[in-house]
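In this view, the complex is presented without one of its protein chains, the others remaining in place.
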Amino acid sequence: MSAVDTATMTSPRTRRRVLLRKRFLRRPMAVAGLVVVVAFVVVAIFAPWLAPYRAGATDFNALLAQPSSKHLLGTDSLGRDELSRLIWGARASMQAGFFATVLAILVATPIGMIAGYYRGWVDSVIARLTDVLLAFPFLILAVGLAAIFGASLLNATLALGVGAAPGLIRVARGETLALREEDYVPAAIANGATDRTIIFRHILPNMTSTLLVQATVTIPAAIVGEAVLSFLGLGVQAPTPSWGTMLQDAQSYLTQAPRLAVFPGLAIVLAALAFNVLGDGLRDIFDPRTTR
Amino acid sequence: MLEVRDLSVRFDTDDGPVHAVDRMSFELAPGEVLGIVGESGCGKSVTCMALVRLLPETASVSGRAIFEGVDLLSLSSRRLRAVRGRSIAYVFQEPMTSLNPVFTVGRQIGEVLERHLGMSARAARARTLELLELVRIPAPERRLDEYPHQLSGGMRQRVMIAMALACDPKVLIADEPTTALDVTIQAGILDLMRDIRERLGTAIILITHNLGVVADIADRVVVMYAGRKAEEAAVDDLFTFPQHPYTVGLLGAIPRPYEGEGTRERLQEIPGRVPSLRELPQACAFAERCPRADARSRSEVPQLREVRPRHLVACFHPGPN
Partner (left out) sequence: MNVLEVDDLVKHFDAGSLFGRRRGIVHAVDGVSFTLARGEMLGLVGESGSGKSTVANCVLRLVEPTSGTIRLGDTDITHLSRRRMRPYRRRLHMVFQDPYSSLNPRMSCGDIVGEPLRLHKLASGRALDAEVARMLDAVGLRPELRFRFPHELSGGQRQRVGLARALILRPEVLVADEPVSALDVSVQAAILNLLRDLQTELGFSCLFITHDLATVEYLCDRVAVMYLGQIVEIADRRELFRNAQHPYTQALLSAAVVPDPTVQRTRRRVVLDGDVPSPLAPPSGCRFHTRCPLHERSAPASELETPALRAYAPGHLVACHLVGAGRSAPRLVDDPADIVSA
């Protein structure tokens, strides 16, 4: 059914990309997710130009002010512009989200691959340790680690990355276990390939789409995680804004100015949801069994 | 008993439509074994799955399939469900994945009996035992309470057949029932199917790519290529007087025993590949690979003609090589 069209000049990589793009565009939810994600990333990067006020700018004449033309979303208890803080806060969240995930993947992939490829006692040790760590909910783990490392955005990011690693180790290990049963692995051995060649040339490249999807769903967990850590005072420290610290500040004023909690809360939910939906879409389009 | 007229199936995929089956027509007489032969992608499975509506949502089916006076393709889902499993039964290729691993054999067959025939649990169990004996499973009482993974491939296939026969269907559609089985086990299943046809009078549609299997139990054979029927004949006629160049090619591609002393002849190859089913060419689907192709084959779709008694071919140049 799939006759190779020898007349076309497009390269196979281009064809695959076109196919994936078409599949993606057929999923409105995923597209929406992508749009929102890109919006957040743009906001985070261009915060200095987008935010009407500087991060710490206070205006003691307008404490807990209602939304107005001067302060589109109002101000908080110290007269800081809510909208600006939301925009600056996006930075902390996006940073934590991306870097924690990158860290997790960089740590988890080699460990998972070694466990899955070599099996034996190495696998037993790694798998059991991972299972133990996975028994802790991700947030509890992250909180514990952050408390040990000390409070700062960097340490929070580290804690989140390490906390997300066990789940990714399991994924990497599972993929490796499956991939090493493919016939091209013994074919490579018969070619005289060393373990290194097999792992890097044959197994790793075939894991990339799974890892990409996993990354896309780890980021929202990290974003929520950063908000939690900052809320608890273990992450970003005042006066740097973060959606989590904004929630923390808003606690005392819930009856007077609920919007101070609603906006950062909405931001967290929206960002996490967008990444999750995007991740679902990506998982779908990469699945070879998908027909649409 | 079953009359299929102009059955066409079209799938809507990422890259456009795929015309899996193009105007297939055939008939099944009571108690007859009809073999549908073809290689992968020819549409043989899709044709039969269309009859009992087992195709995914992306498939559009047109045409008619008259069974006992009713057009199966236009029945409501509810009425079709009454037919499916009861009058027309389906057996699949992979006995491991078609049996539910978490239910015992007795439970799975029993469920069919309870659902379709309204039997009580006890009556169902007794009937299940009968069915297992019918398909010659050794120690049937024990098997009732065993799980699929405890049985071998051949036995699981027998269980599938027992399940299919539970309601005494008029038609049994067997989709590559022996492809996943060992040679010696396959022989047993073929014997069983022959037995069923003789004792119960069930008509069988056997889908396969193996011409040897067809030679073994089929009465009539339909050869499919690229979604269309290429040739149809009684089994003896097809093997002795093949008409369509594709059939000739298939028969020549099978290694045969050779007693002579010199170098053996090469196996016959069919150059080229199956055409893409994305378009419905107004030409013979086999033309690009056919040694007999000419301008006419490339510009006109050959219609089925009777070139010998009860022997149909869709070809402008029929005949043995």
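The letters A and B name the chains in turn, as written, and every chain counts its residues from 1.
In this section, a contact is a pair of C-beta atoms (placed from the backbone, for glycine too) under 8 Å apart; a residue touches a chain by one contact, two chains touch by 3 or more.
Predicted model only: the values in this text are computed from it and were never measured.
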item: Sole contact to the chain not displayed, among A:Asn206, A:Gln237 or A:Asn276; value: A:Asn206
item: Sole contact to the chain not displayed, among B:Arg78, B:Arg122 or B:Arg256; value: B:Arg256
item: Residue of A:Phe24, A:Tyr118 or A:Tyr184 in touch with the missing chain, whole complex considered; value: A:Tyr184
item: Residue ranges of subunit A at the interface with the undisplayed chain; value: 2-4, 6, 11-12, 182-184, 186-195, 197, 201-202, 205-206
item: In subunit B, positions touching the absent partner; value: 39-40, 138, 152-155, 182-188, 190-191, 209-216, 235-236, 239, 249-259, 264, 266-270, 273
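Keep in mind that, in the parts below, only the chains that are shown with their structure count from here on.
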item: Centre-to-centre distance between subunit B and subunit A (centres being mean Cα positions), rounded to whole Å; value: 49
item: Residue numbers on subunit A that touch subunit B, as the complex places them; value: 1-3, 19, 22-23, 291-292
item: Contact set on subunit B toward subunit A in their complex; value: 11, 13-15, 18, 41, 56, 58, 273-277
